[in-house]
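The structure's right below; bear with me while I get my questions together.
Yeah, one chain of the complex is gone here, protein chain that is, but the others are all in their spots.
Each chain gets a letter, A and B, in the order it is written, and its residues are counted from 1.
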């Protein structure tokens, strides 16, 4: 479906002085390509209920999830060759939101249509555009994610729902110092190692990078099981925050071989993609994949990495939801900043700046 | 219990200019006769918690469901010869709401009474009067429903609770075109047949009638199993909306025999009674029975008709509740009318008119 075909839905703003709740004019993650099968998918994104489906030509489509007749969610309907059919009185809509058929009457009313959103599929990720009134049409292309497409990695992922605002998830992902306390039972291990790793934080007006190096350290069991390390390793953890998503790439090479600063370094990699999309002001969708390059026992190692990653994210979910409940309980109150908050605080400034501008 | 015995409870209205939320001066369905057994029944009707029970003389009674002492619901109490006894401190009330006994003290305070409602039992249906301040006493008698009493029909029914406002149920019942989409798995069958049936809509200031005829059509399996049709049939679907309840009478005769317009036509009948009573502004009670006249396998055919009807109503409930959730999600928004909405729209006008008048 080309851009010209669809009736774009700008994110409505209130009075001119009222700011949107989230940065607009961004591509947010709406889902993964493999979610669009034989049924429409309903999902609220940035406070807007959206129905996602794939049209007969294989392209993804995203409509307002409300039949224009009597407001039933279209995600409650069925998919047909030509589009989605409402599950109440059978109105049929194509991927551009145009009503093609009203059962029982010859003429389709001209008003019978539902708003459509710009949606793109790239490297198995579905991106949706939420633009301001000035930018109903996308101003840039959604990002690529070669890790999903290059064939060098085995990966899997999932979609988690959070009863917490999306920025608390950013905070969590931008600070891996919590590994030693939250993830004691999984990937945490020695808290001291994580808290005292060398760390540097870089940022510009749209990204934050937190880089931690642990040279000449003992590789953790998952690493040695997946990769034939000779002894100690040089480890890295690199987190990149890009407003609507983050990349957390970790790994290790044999100590003293490739440079930790070289992007083409070899060794064992675990590459995480994290799409964090507000559902509402208070709830979030968390779209993640984890990719790895085991040298042996490929499927088995991947399965283990995915299982441990899922367990870790479930632990984070518990902590973040409890944290948010407590913030609601106490209301706004002073928070004492510590060393590890630098990256998260910069990300919050970027979000606030983009929100002001949109 | 005669009218003069009970202290009538008018539906309180606020300031003179504030309209009630529902049409008053109507008999609403409060339940079925068979529900009043050895325990009091608590049910909120038009926003008012009511306790229903049968007094020793067999008459139904309806009181405000709140003990005048410490506010426990009387429906949490027990039934005795003389009335209902509160389950906290044992105050005893008769069917007119008068306190007969305060355990532990000789004198019953004169203020010890709870408001009573006018309630009538007719043809197994319990009707309750909600009157305006001007019409605390009923201005007409509740309707009869001979189908339950004539002995010509076998019937059963049930009470469903809806998380949706009552008018969405009216909409659904007044438009059988949804059969082909909502009830695919049960009574729906061919969507085209339902959408394209001959339809006419008649109405006056208190009723709407939607009549659909399907002459010379193939009888559905339920019909042929219940009745010895010779071949094709002339089918009818007649819906009558009467503000607080609807009658949906469907059936068929052998093609070309009795006139579809003749009320005394023979053949196979399925006669549905539908009491739709607001619980609150946002929730509803749905009291239904289905009656039929099988020529053979009487109990078996009735059981099958009841089972299929129940399944159908459960499918409607899912759709209507999802529809209402989506209406809440999106807030008020434009709705495009189509051909099949005529009956439902007239019913909405009647309700609004009666609400304005009450």
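Note that a residue touches a chain if its C-beta (ideal position, glycine included) is under 8 Å from a C-beta of that chain, and two chains touch if they have at least 3 such contacts.
The structure displayed is predicted, hence computed values, not measured ones.
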In the whole complex, of B:21, B:69 or B:122, the residue touching the missing chain would be B:69
Given A:81, A:261 or A:329, the residue that touches the chain left out of view is A:329
Per the definition of touch given earlier, which of A:182, A:291 or A:305 contacts the omitted chain? A:182
Touching residues (missing chain, whole complex) on subunit A: 171, 175, 177-178, 180-182, 191-192, 195-196, 319, 322-323, 326-327, 329-330, 333-340
Touching the absent chain: which residues on subunit B qualify? 44, 49, 65-66, 68-73, 76, 85-91, 102-105, 109, 111-112
